Every structure is written in structure tokens, then in C-alpha cells.
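Reviewing the structure listed below.
Shown here: the complex without one of its protein chains, the others still in place.
Showing chain A:
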């Protein structure tokens, strides 16, 4: 076995060397006179090839035998483990909700006024926006099984709806929030109509195109959207009419506090938290209603749905509309938080990230989606903090530039380890409680 492992490692090392010599070992640089010069980066090449060889050795000596042993093991009921898992399933959601509610104050307490801005704004709000988007897309992809690669379009519709209406007419954030949601839902229906007959790959392609169309319209419709330059000076949400600024009517002055941008951060944090919880709550309720069950049935088998009397047209359109509505909410929040939006915020990469969150989380699972959003968005934010890597790869190494690489690597690992997402089990939406006894008595007279 050791021999085979060494041989595999040698092959992988050879392949890596062949690929990395031109890509990493050699580098064309312009010198002072503007001439191209060939530079070499042998140490970096050695590090990377060594990493590949090491990875191969670890895989064939440790991981492969472990997987084989696990595959052969006869599964046995582990009562304690099952109890622990059940307890975790019961207590984790309320605990997690409790944690995110106290999180801003925890951050304030631990890191102080200055330090907590990063945690509340960069981490808290950013992650919650994606949790909310994940929940919204989860309705379309996870429940109804319609793979939508253009979800960012509704996010953009919500953002521009808020930005334009707030700037033009001066409506407040909370008036425009439902309006932006309705507008996005309307666009969800517009997208829904042409794709009613499509499924799977074909649906994915058309929705992807839809996302690009919206983005290109935003870029080119300059009189309205201001094109690439975007819209700036978008009014911020106020606390019941009290703005968050340093003026005498500002939040801090009214409440007798010293001015700090952190108050606005905390306020925004609770708005997006409320929106995300609302989305989760609505999704949970919808799953128990006929329409929610029809979505799930649609995901399982469309032909059977039709033969059971389900109108698949309205079922799909409601899924698109409701999913889009939550995307629109998130979009208008995004615009209100940033104060500036441009088409660059609504690229395909955003759609891909949201889809990745839903797929990694496990299609249809709320907790899974939330955990995946924390891992994906929080993970990329954390990369900015990792100065350790600079010690390994040299001064000019910027970990954030590698985040897509790490991102992809992490996704491959999760898909190997949990091919159906972090939480792949599906909780039934209906239970029989008192009828257990009836079922038992029926069994005795049984002839089936």
C-alpha cells in the first residue's frame, strides 16, 4: 500500500510540476526600460508541488483507508448519538436565533465601539443579507425545485426600486420596502411566464440570461439608472423619523449619546435580522399550506402533480413571485444600507453565490442555508483577517485574492463529504399524532 501511495504521489507531483512550471515557476515581468524579462519563482513552485504530493500521500494513506473502513462498517443504532442529534436539532435553532439577537451587544461588549463596527457591519449585516437571499431562493430552488441562476435580478430590482423611488419621491424606507417586494414579485412573474414549460438545465440557462438582461438594462438605461456610475446618495432608513447623523436632530443627540456610526449599524442589523426571520417564518408556514406542499410535490414529479389536479402554472408562478419578493426586500435593504448602488453589485457571481449557499446548505433546509451563508460569506470575510498566510507565502500575498480558489476547494470537499448538502434530511410538513392507535388497529385486520 505504501508503495502504491508513493507511486500515486509521484504521478501527482509530476503532473503538478508540468502544470505549475509554466504557470507559476516562470513569470514575465516588465523591467524599468519596459522590456519583458523572464523571472523565475522556484521556491513558490517547490511549495506548491510539495503541497500536491503531500495531499496525495494524505489521501491515499489516511483518507482512502478511513473511507473504506467506514463504508464496510455495519451501521448500528447508536442511541446516545441519535438522542444527541435529536437534542441538537431541537435546541440549535432557538439557540442560534438567540445568539444572533444578542450578537451586536456581544460584539460591542467584547470589541468596543470602534472594533465592533467590523463585526456588526462586515460580518453580521453582510451575512444576514445572504441568509435572507438564501431563504428567498430556497423557496424557488429548494422547495419548488426550479433551478434559478438569475436570482440576483430580483435583488437588483428591489435595490433600484428603493433607490429611485426614495430619491425621486422621498418615501421612507419602510413605505418602500413592501413596494420594492411587490415590484420584484411582479418581475418574478414576468420571468415565470416564458419558462413555465422548462425544467432543469434549460430553466437554468434562461434564468441566467434573465439575470444578465436585467443587469445590462441597468447599465444601458442611463437616463433612469445612471448606468455604470450608479445611484448615490440614497436616503438611509431612519429610526421613526430620527436620522442617524451627527446633527442635533440625530439619533445620538436625541437619546443623549455620543455620536458614533455604530448606532446605525446596530439598527440596520436588526432590520435585516427581522427581515430574514420573517422570510424563514413565512417559508415554514407556507410549507404547511397546500401551496407549499404543491411546491414540494412539483419538485418531486411534475406529471404526477398535474394528474392530481394541481395547477402547475400558478404553482410555479407563485414560487417565482414569492421567492422574488424576498429577493426584492433584501435588495432594497442593500440599497438603503450602502447608500450607493451600481450594476456591478448585481453580477452573475452574486447569483452563483446564493445558489451555492442553497445547494451547500441542503435544498429546502432553513438551518442548512443559514449555516452555509455564515460559512461562505463569513469565511470570505475572515480571509481578510488571515495574516498568518502572509508569513507562509511572502509579504505581497493577499489571501482575499485567493478566496474564489478556497471557495471552490471548500465546495468540492463538502460535495464529496455531503453530496446532498449540509442538512439533507427533509422534515415532513404533516404528522399524525392521535391516529397512531388507529393505524395500529388497522394493521391487525390487514390483508395487504
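In the analysis below, a contact is a pair of C-beta atoms (placed from the backbone, for glycine too) under 8 Å apart; a residue touches a chain by one contact, two chains touch by 3 or more; residues count from 1.
Note that in this section contacts and distances are computed from a predicted model.
This figure omits one chain of the complex; the name its UniProt record holds, of "Cation:proton antiporter", "Sarcosine oxidase subunit alpha", "NADH dehydrogenase subunit M" or "ABC transporter ATP-binding protein", is "ABC transporter ATP-binding protein". Annotation: of A:238, A:312, A:347 or A:380, A:312 touches the absent chain (contact as defined above).
In the complete complex, the hidden chain is touched by one of A:114, A:175 or A:429, namely A:429.
Although one chain is not shown, part of chain A still touches it, namely residues 290, 293-294, 296-297, 299-301, 303-312, 426, 428-432, 435, 438-439, 442-443, 445-448.
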